[in-house]
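These notes concern the structure reproduced below.
For this depiction, one protein chain was excluded, whereas all remaining protein chains were kept in their positions.
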Amino acid sequence: METAHKRPNYILIWVYLAVLTAAELALAFELPISRNLKLLLLLFLAVWKAALVGLFFMHLKFERWNLRIMAIIPLPLALIFILAGMSEHVW
Amino acid sequence: MTHAAATVDQMLPPYPAERGLDVYNKKLGMWVFLASEVMFFAALIGTYVILRFGATGEWAKPGIVLNIKITAFNTFLLICSSVSMVKAYAAIQDGDPKKMRFWLLMTILGGAAFVGIQVYEYIHLVQHGFVPSGVREGSELAELVAKGTLPAATMGLYGSTFYTMTGFHGFHVTCGVISMAYLYFTKALPGKYTKQDYGGIETVGLYWHFVDLVWIILFTIVYLI
Amino acid sequence: MHWWLPLKGSTFAGEVDGLFLAITIITGIAFVLVEVGLIWFIVKYRQRPGQKAFYTHGNNRAEVIWTTIPAVTMVALGLISNHYWVKIKGRHSVPANAYPIAIHAKQFEWQVTYPGADGQLGTPDDFTVRNQLHVPVGRPVVVHLSSEDVIHSFFVPVFRVKQDAVPGMEINAWFQATVPGTYELGCAELCGLGHYRMRAQVVVHSQEDYDAWMKQAAQEASQ
Partner (left out) sequence: MTTVAATAHTTPAHHDDRSFIRKYIFSTDHKIIGIQFLFVSLFFLLIGGLLAMQMRWQLAYPGQPMPGGGILPESMAPGGVILPEYYIQLVTMHGTFMVFFAIMPLLVGVYANFLIPLKIGTHDMAFPRINMWSFWAFFAAGLVMLSSLFVPDGAARAGWTMYAPLSARHDYSGASIGQELWSVSIILVGLSSILGSLNYITTIINNRAPGMTWFRMPLSVWSLFITAILGLLALPVLSGAAIMLLFDQIIGTHFFDPAAGGQALLWQHLFWFFGHPEVYILILPAMGMVSDIVANGSRKPIFGYHSMVFAIIAIAFLGWIVWGHHMFMSGMNPTLGSSFMVSTLVIAVPSAVKVFNWMGTMWRGNIQFHVPMLNAVAFVAMFAIGGLSGIYMAATPVDMFIHDTYFIVAHLHYVLFGGSLFALFGAIVYWYPKMFGRMMSERWGKVHFWLTFVLYNCVFFPMHILGMGGMMRRLYDPSQYTFLQPYQPMNVFISISAFLLFATQVIFFVNFWWSLKKGKPAPQNPWNDNGLEWSLPSPAPHGNWEKVPTVYRGPYEFSSPQAAEDFLPQYTKLPTDREPVRAPVAGH
């Protein structure tokens, strides 16, 4: 089976991931910024890294939409659960 | 297919059949399985988030109990094993089984090293007095709690969530290493993977990258926040 | 034995019962529609020699009708229910002048703490009585529920009030008794092997009787 798409540069993705990890470490322990901003940035970096793995290593970027949906379906459910659980503590 | 071993064209969707998702069964099955794995980790991670969000009092600051340096190295190791997995996949796509075997072996070694380091980390943590129920009395960490460096109220939850989340991740890594080793010895070494049929590599690769992806999330929310 | 709901013993019991009745009417109509329809079809369209069924795949207008009517009914019911829900259990529902009583549930008893003469909890004249809930009639009462061990549930059928007592949380539930008398309080959440005997007596007094009881009980408790 021929690959229909151009293969991404895996080494480049690897470099990205390594750099982002280093950035996370620096952010978490070196940067003197407010806790909430730090939290937000760290989560953003984590999601970015996760997306890189999902899109390129798991080649979701090159799949058809109906397979992507399979991967996406659980995410809103998980989010609903976590938000509902957290809302117990804000009233 | 009931019992005929169809070795050719394993990577094509079943035929004759109505059009499905245009991927072969094994790959589709793995994606479906990963969807359920997402929900499993959502339960564990969600529990952690909710417990921490609703905890009375502060949570232990990162870097006091856990050894960040060694875990950062471990994270790097897992990222490397993920890239070596994808290199193995690319190699067999190009019809180079020798290169594929090399990269697969690297992945297995990387995964095994990750598990080894995690076991070492656990032993170390337990010696310092960090256990699933919290902080062991009379230990090094108990003194930190007494001094107020660590919050007494939430250490129990910290231990519970830390060991459960990282433990189950480690369990998944172990399963991945075992199944990759199994494929390495039964399929890759005898040369059963070809340019046309490398479904096993792709499927186990999907699993492996997923485990890596979970670790990326866990590393951030457990070790850094 | 009642074939309908028990005595209405609190201010909102009438509202709860009214809603119960309204739902009974709505569901009753649907019930009759479905069951009578089924029986009618069973009799009318039972197999007969030479008869052939009417070949149809459905009717979009019918689908729209029987989607819309239940949807509108349900949303309306939801809005009405929510009105009462917010009034009875909403976050600002407890009346400001409510008389405070603390109930601490544990396996398998209710420890009721009364505010004493000053009408305030957390003062030295508080006193605690086991399995006896005395409340004045015609005055909102707020119960501060807590639990020692597992989840219990504070349930007084005549007041139509129920609230779980959860360890680690303090939950407020309020009611205003309307009929003096002696009733029962039960645990409605399985709390262990003594769950069935975790009951207490509820006595609704007139204000004078309540004050008299309070004086006497405080004295007994201090001895």
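Letters A, B and C name the chains as they come in the text, with residue numbers starting at 1 for each one.
In this text, a residue touches a chain if its C-beta (ideal position, glycine included) is under 8 Å from a C-beta of that chain, and two chains touch if they have at least 3 such contacts.
Quick caveat: nothing in here was measured; it's all calculated off a predicted structure.
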| item | value |
| --- | --- |
| Among shown chains, those touching the left-out chain | A, B, C |
| Residues of chain C in contact with the chain not shown | 1-6, 12, 15-16, 19-20, 23, 26-27, 30-31, 34-35, 37-38, 41-42, 45-48, 51-59, 62-63, 66-67, 70-71, 74-75, 77-78, 81-82, 84-86, 88-91, 93, 107, 149-151, 153, 155, 157, 160-164, 166-169, 171, 183-184, 186-197, 199 |
| Touching residues (missing chain, whole complex) on chain A | 1-2, 4, 73-74, 77, 80-81, 84-85, 87-88, 90-91 |
| Missing-chain contacts mapped onto chain B | 1-4, 6, 8-9, 11-23, 25, 28-29, 32-33, 35-37, 39-44, 46-47, 50-51, 54-56, 131-134, 153-154, 156-157, 159-161, 163-164, 168 |
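Here is the rule we use: only the chains that are shown with their structure count from here on.
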| item | value |
| --- | --- |
| Arrangement of touching chains [line / ring / star / complete / other] | other |
| Computed distance of Cα centres, chain B from chain A, in Å | 15 |
| Separation of chain B from chain C, taking each centre as the mean of its C-alpha atoms, in whole Å | 48 |
| Distance between the centres, which are taken as Cα means, of chain C and chain A, whole angstrom | 46 |
| Residues of chain B touching at least two other chains | none |
| Chain A-touching residues of chain B, taken from the complex the two chains share | 11-12, 21-23, 28, 31-32, 34-36, 38-39, 42-43, 45-46, 49-50, 53-54, 62-63, 68, 72, 75-76, 79-80, 82-83, 85-87, 90, 93, 196, 205-206, 209-210, 212-213, 216-217, 219-221, 224-225 |
| Contact set on chain A toward chain B in their complex | 1, 3, 7, 10-11, 13-14, 17-18, 21, 24-25, 27-29, 38-39, 42-43, 45-46, 49-50, 53-54, 56-58, 63-64, 66-67, 70-71, 73-75, 77-78, 81-82, 85-86, 88-89 |
